[in-house]
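Apart from one protein chain that is not included, each protein chain of the complex appears where it belongs.
So that you can tell them apart, the chains are marked A and B in the order they are listed, and the count of residues begins at 1 in each.
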Amino acid sequence: MNPERVPGTLHDFMRQALQMELDAAARYAEFADAMETHNNREVAALFRKMAEIESKHAEQILSEMGWSEMPGPITARPAWEGFEAPETVPIDEVHYLMQPYHALTLALESEERAERFFAQIAEAATTEAVRKAARGLQEEEREHVELIRDWLSKTPKPDRNWADDPDPPRYTD
Amino acid sequence: MNDVVAPAEAGRKPLTAANYKSSYKPVWCPGCGDYSVLSSVTKALATIGVPPEDVAVVSGIGCSSRIPAYTSCYGFHGVHGRALAAATGLKVARPDLTVLAAGGDGDGYSIGGNHFLHACRRNVDLTYIVMDNHVYGMTKGQPSPTTEPDWDSKLAPGGTGVRSFHPLVIALASGANFVARAFAGDPNGTADIIAQAIRHPGFSFVEVLSPCVTFRPEQREWKQFVHPAAVGPTDDPARAARRIMTDDGFNIGVLYAGKRKPYPVGDKPATKTVEDLTAEFSL
Partner (left out) sequence: MNTTSRGVRRSISIAMAGSGGSGVMTAGTLLLDAAAKAGLYGLMVRTSGPQIRGGEAAALLRLAEAPVDSLDDGFDLLLAIDWQNIHRFADEIPIRAGAIVVGDADEGEAPEVFLRNGTRAEAVPLKKMAKAIPGSWTNMVALGVAGAIAGIPLEALEAALRRSWKRGEAALAANVDALRAGFEKGATIGALPALEAPPTDRSRWLISGNEAAGFGALRGGIRFVAAYPITPATEMLEWMAPALTKVGGTLLQAEDELASINMIVGASYGGVPSLTATAGPGLSLMTEAIGLAVTAEVPIVVVDVMRGGPSTGIPAKSEQSDLSYAVNGLHGDAPRVVLAPTSISDCLATTQWAVHLAEKLQTAAIVLSDQFMGQSRAIIDEPANTGVVAERLVAEAHEADYKRYRNTESGVSPMAIPGTPGVVYTADGLEHTEAGIPSSQSADHQLQLDKRERKLMTHDYGSAWADVEGEGELAVITFGSVTGVVREALARAAERGVKARLIALRLLAPALPERLERALDGVDRVLVVEQNHSAQLLRYLRSVYDLPGRPESFHRPGPLPLRPGELADAIVEWRNR
């Protein structure tokens, strides 16, 4: 998080939080499609579930703020650093043979990043409204982290040779 | 400058990136940088607001060239290496359309190399997006013109030994009016660059570093090497040339935004009918 870009108003802050949830949902949906196309049904279903969950969080934010849809773009740069929002799983972290454990690990990491982000916002916030909202979201993310940790503990670890595909790549064009 | 349509007519909802995606699921390998480029293209088009039916995406052959069907724009999946020729014909015949050409480094710089030079020279108002992964992915891993000379492959064991192609410098030297480098790991930044490219008059060239997770897994390191360009774009080709020839290949941003006039299209309305021309033959 870049402290110089910490949002000054509740509106700006919640808009960024909403963007985070929407970006995360869109990314998970994309992953779900890619996994389905590559016959990795189990992980596809898992990503589909994560996309649903993130969409629900987005809806929660909309309803809390009384927004019927995404408010117009803010002119200030988002407070997060790096290419993408903290809750978005980077596009190159997936593998066509990945297992549910991997997918959950990615989800866990993104929730942890989100939690850290909100904590940092809360620290650096210049207004009480933002600080309060950030703490609230941080708390929620902490719950998500716990949920995923629990889910992960019930998920079998991948075999050592999970990435082994004896067949060579095929070409089609 | 494109005759860009104003974002939303009264009562029509503003377009979002989702409006530019078709329902076909890409068959790219999970992790492929091209997913990100697809996302960036849709975001860029949404920012500009041109309706999808007024956009044409023209491609050649290869993994990246599959992109047209994944958008909800008009698409043309042509033959290997000839996307720019087809895109040029389309734009000159239909100047009202927003025309994007897209493809990979093999398609664009190898077999497409000749058309690339001349498209830059001609400076027709188009945007050319190359998803560069330094390999021929679709045919299973042969070196492309941007592959490092020492990259081992079946077709060129030990490496080609041939110096890699420098597309941005070639584009600049050939007359491209807008030259930029982007990175697939930064979909928002790339979307922004593509939007600028579309808006900029003349031939706009965006080279997107788009890692291939299947044949070049080491390219996952690229995200550590890329960095924003230290300075903004220049409109002086010589200065741009010096910068680009001496950069590290991971300098991201708009590097050159020139002032050449685009190839004139649609500026000559008819002055005669066909039958008027018989005057030339009549005795």
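The criterion applied here is as follows: a residue touches a chain if its C-beta (ideal position, glycine included) is under 8 Å from a C-beta of that chain, and two chains touch if they have at least 3 such contacts.
Everything numeric in this text was worked out from a predicted model, so none of it was measured.
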Query raised in the report: If you put the missing chain back into the full complex, which of the shown chains would it touch?
Result: A, B
Query raised in the report: Which listed residue, B:64, B:88 or B:110, touches the chain dropped from view?
Result: B:110
Report task. Using the touch definition up top, pick the residue from B:18, B:79 or B:231 that touches the left-out chain. Result -> B:79
**Report entry** Residue among B:139, B:174, B:188 or B:234 that touches the chain left out of view
**Finding:** B:139
**Report entry** Where the unshown chain meets chain A, residue by residue
**Finding:** 37-41, 96-97, 159-161, 164-173
Report summary line: Those residues of chain B that touch the unshown chain are 27, 29-30, 61, 63, 77, 79-81, 110-111, 113, 136-140, 142-143, 145, 154-157, 160, 214
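Just so it is clear, only the chains that are shown with their structure count from here on.
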Report summary line: Within the complex, chain B is touched by chain A residues 30-31, 33-38, 40, 83-84, 90-96, 98, 168-173
Report task. Please give the residue numbers of chain B that touch chain A in the complex, ascending. Result -> 25-31, 33, 35-36, 39, 61-63, 138-141, 183-189, 211, 213-215, 220, 223
